[in-house]
Structure formats: structure tokens, C-alpha cells
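Partial view: only certain chains, each at its native spot in the assembly.
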């Protein structure tokens, strides 16, 4: 099945969050970290500091054994080469359709280099619209120029 | 080679733009359309209206035969399953690492559905920063809830 | 094996439906939703509302724990890149053979855009025919024109 295998700790965290009736936006207020980053910690794509892990454990009333897992440095990535989930696929399609145009514009504005995916933040915002609400995804990454040597 | 085959009209447009010393930002002012969208027209990923195509042709002093190509509805997509160009790959990696977290947050904020990649805009902005300039990519797509029937 | 892993809740639902002697057409009458959509809920490709999930649980005499699963927003998709099941493969073949022709006709009738797979319904009908019954599959999706920006 295309469903990526969810680590057990992710399932435990999601279940506790649901039982507590907390949203990621609630956790954002508790941790002082963005909700997307917190969701990435849940999915073991980002690693938390001990303090952050303690706050998560406290908010969700989980036992301390979870702290160790949340602070470990994970092997990252979603897995299937082409994602089949329609929501995630759209981001793949955006890269397929707009990848070269974005590259042209970035090179024109910045020169030869890339947008870092490490020194990087990502926010999801809701834009209310009478014709249908809109999703705003804001990526912000440091420009890294190619080093010459 | 991983390099996607560039259509001849794209090469012609890019060469004329270079010869004219125009940036996509300059074309943005001439057309009243975003530079990323214009770059997508150059790469035959978006189709222009006849008026828009005429403005491009006029600005680049190309012959009218280009208009027909720019207004046709293209077969879209970049091609290679996993892109090897580092700049484009980073967007693929973002989806690999943050795909499921984004999905969680969007579902929490909007319910079951997706962000449209069709009723969609994408802007690239430069954020100056003494520690190194930053690239801001803003995606804005209509939320489409799954229809039940 | 090419068989996509069926989630346990799907197996539970299919077994209960069989034990009850109910068809999807019967469930269509009980829920007021199309049988294909209900089958998609069974396979965790669509999410039900709490009311819909309650009706399913009541009809199949399952316990309430199933409700939570049916209302969660699933990671969607069948999985294997090219399906090996002959019935499902034929739909893949139709896209291989008629994909570009359909694209031409849709663009001619509607302009540059796509048929939504989200604001979308799909019906399966039986057309009796003395030379052999026929299957009618009716897809109905909103046309989404490409936004310019």
C-alpha cells in the first residue's frame, strides 16, 4: 500500500493529541514553535530538543520514554518515489510544472545556487475567501550560492 | 542526461530575452503578470492569451509565428521522476520530509481535501538578510474539499 | 504480491457486509450516498461524516470504535505504479490509449485546464444487452481553468 509506514511513536502522539482535543495550532502556542514544525516532529522528520520534547510530553500526558524518541536524529523522507496521496501529489506536480520556471527566476534574482531545505521554514496559512478558502504555503530558505574552489 | 529537453521555442525566447537584456521582472511590468507565470509560459507549461503572447513577442522583437506556439495548450510536466538538478531537487526533498506534516496541518485547518495546483499562484521573493539573503516561495491555492455523492 | 495491503478496518467492514448479506446498492439506500463512494469509504479512500459513519456502523452492527476510523482523513492511493489486477489495469490502459485524445477534446471544449478529481463523482451502471451486458462508468468533475497571476 502506498501509505508510508507510520512509526509507532507517531501513532501514539496523534492518538494522544486527538484524545486531548488539541490542534497543532494549540501546540504551537504551548511550544512557541510553528505547527508544521511540530507536525514534522510528530512524524519523526524533525528532532526536538529535550525541553521541547518535555513540553510535548507534558501537553499530551505521555510518559517520559517518548522524550528519547523525539530527540533522536531521524532517518528522514516519505518514501514512495511519486506520492499517490492527492494532497501530497499536488506539491510534486507543482515542481513538475513550475520547477524550471522557478529555477530561471531564482537564478535571475540570486545567481547560481539553491534555496536551502535545511536553513528553511514552512508555514501554512488559511486565507478566507467567499469564493472558497485558500491555502497559503510560505517557504523561506536561505539562498546558498555555489562555492568555487 | 537528466536535462529535460527544452522545446525550441523556449530556447528562442530565452535567447531573445538575453539579447534584449530583459529580466523576468521587466517582463512582469510589461505584461502585468507575475514573473514566475511568464517563465512558465516560456517553458511551455502555461498558455498565454493572444494579447499576452503579442506583448511578449513585441517586447522580445520576435516574429508572429511565436504567438501560435505560446497560446497552444501544452502537454505539461518536467519529466524525470526524481529531479537531479539540486535547486529543483530541494523542492522534492521538502515534500519528502514535510509532506505528511503539511497534510496533517491542512486537514486540521480545512478538512478532507487538497490545495489546488490549478487555481493556484506562486511567487518568488528575495528577502535581504545580512546573514545571507533568503528566498521566499509563496504558494497560494484554492482549498478543494472532496465532494461526496 | 501486487495485492495492495487492505487496512484491517476494510476487512472488518467487508466481512460484516457479507455476513449481513448487504450489497453496496443496499447501503446506497440506507446512507443516501452512491455505492461507489461508500465502497471508497470502506477502502479508506474517502472519509465519512460522523452521521454517515454511524449509519454504516448501525447497518453492519459493528461497534462504535469503527466510527473514528471512518471519519479520519486517510492517506490515499492504491500503490503499485502499474496495477496488475486486470479489471483495474483496463482503466490504466484507457488512459494510455485515449489520454492524449481526451486531452485534445477537453481543451477544445473548455480551454486550458483540467477535470477535477476532487470536486468529482463517479457512478457505475449496468446496461443490460442481449449480446452481453455492458458496464457504464460515468465520471463527472468540475472543469478547473488554469489561473494566471
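Letters A, B and C mark the chains in the order given here, with residues in each chain numbered from 1 onward.
Please note the rule applied: contacts are C-beta pairs under 8 Å (C-beta built on N, C-alpha and C of every residue); 3 or more make two chains touch, one makes a residue touch a chain.
Since the model is a prediction, treat every value here as computed from it, not as a measurement.
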Total copies in the full complex, given that 3 are placed here: 10
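Here is the rule we use: only the chains that are shown with their structure count from here on.
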Contact graph of the chains (line, ring, star, complete, other): complete
Euclidean distance of C-alpha centroids - chain A vs chain B, Å: 22
Inter-centroid spacing, chain C versus chain B (mean Cα positions, whole Å): 32
Length of the line joining the C-alpha centres of chain A and chain C, rounded to whole Å: 29
In chain A, residues with contacts to at least two other chains: 4, 82-83, 85-86
Contact footprint of chain A on chain B as seen in their complex: 4, 14, 23-25, 35-37, 39-40, 42-43, 45, 76-79, 81-83, 85-88, 90-110, 113-117, 120, 122, 124, 126-127, 129, 131-144
Residue ranges of chain B touching chain C (in the complex, touch as defined): 33-34, 37, 46-47, 73, 75, 100, 103, 107, 111-114, 116, 118-123, 144-149
In the complex, chain A residues that touch chain C: 1-4, 82-86
